[in-house]
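After the structure tokens below, expect a handful of questions from me.
Coming up: subunit A.
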Amino acid sequence: MGRIVLNRDRCKACYLCMDACPKKVLEEDSTVNALGYYPVKVNEEKECIGCAMCARVCPDIAIEKVYK
Partner candidate 1 sequence: MEQLVYKKPDAIKDDFKITFCPGCDHGSAVKLVAEVIDELGVREKTIGIASVGCSVFSYDFFNMDIVEAAHGRSLAVATGVKRSKPDKVVFTYQGDGDLASIGLAETIHAMTRGEKVTAICINNTTYGMTGGQAGPTTLIGQVTTTTTKGRNPDISGYPLKICEILKEVDGTAYVARVTLDSPAAIMNAKKCIKKAFEAQLKGLGTGFIEILATCPTNWKMTPQESHARVRGEMSEVFKPGVYKDKVSEAI
Partner candidate 2 sequence: MNKEKQLMKGNYAIAQAAVEAGCQSYFGYPITPQSEIGEYLSTKMPELGRAFVAAESEVAAINMLLGAGSTGVKAMTSSSSCAVALMQEGLSFIAGDEIPCVLVSVMRAGPGLGYIYSSQGDYNQATKGGGNGDYKLVTYAPASVQECIDLTYKCFYVSQKYRTPCCLLADGMLGQMMEPAVIGHYPYEEIDQSSWALDGAKNRPPRAIASIERDQETLRKRVEKIFEKYNKILENENIFEKYETEGAKLVITAFGSIARIAKAAVKLARKNGLKVGLFRPILLNPFPEKIVSEIAQKVDGFLDIELNCGQMLQDIKASIAEAATIPVKFYGRPAGVMMTVEEIYKQIENVYKEIVEKKYGTACI
């Protein structure tokens, strides 16, 4: 079981994290953030294995922390 700390207002909706996640934990949010993007959100957190792939590929450091 893993956990990610996501700052949705830093996300610019490139969705590279969604591609990188082996467990498909992340998905597109339906409401816009402070920057005007539809950010990612954590959908299936219990599936998260804490591999931090999402954080490593995030170019905006919107995923600030990952726990395992």
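A word on the picks: all candidates are chains of the complex that A comes from, given by their letters.
The criterion applied here is as follows: a contact is a pair of C-beta atoms (placed from the backbone, for glycine too) under 8 Å apart; a residue touches a chain by one contact, two chains touch by 3 or more; residues count from 1.
These figures come from a predicted structure and were not determined experimentally.
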Touching subunit A in this complex, from the list 1 or 2, is candidate 1
Given the complex, residues on subunit A that touch candidate 1 span 2-3, 10, 12-16, 19-20, 37, 50-53, 55-61, 63-68
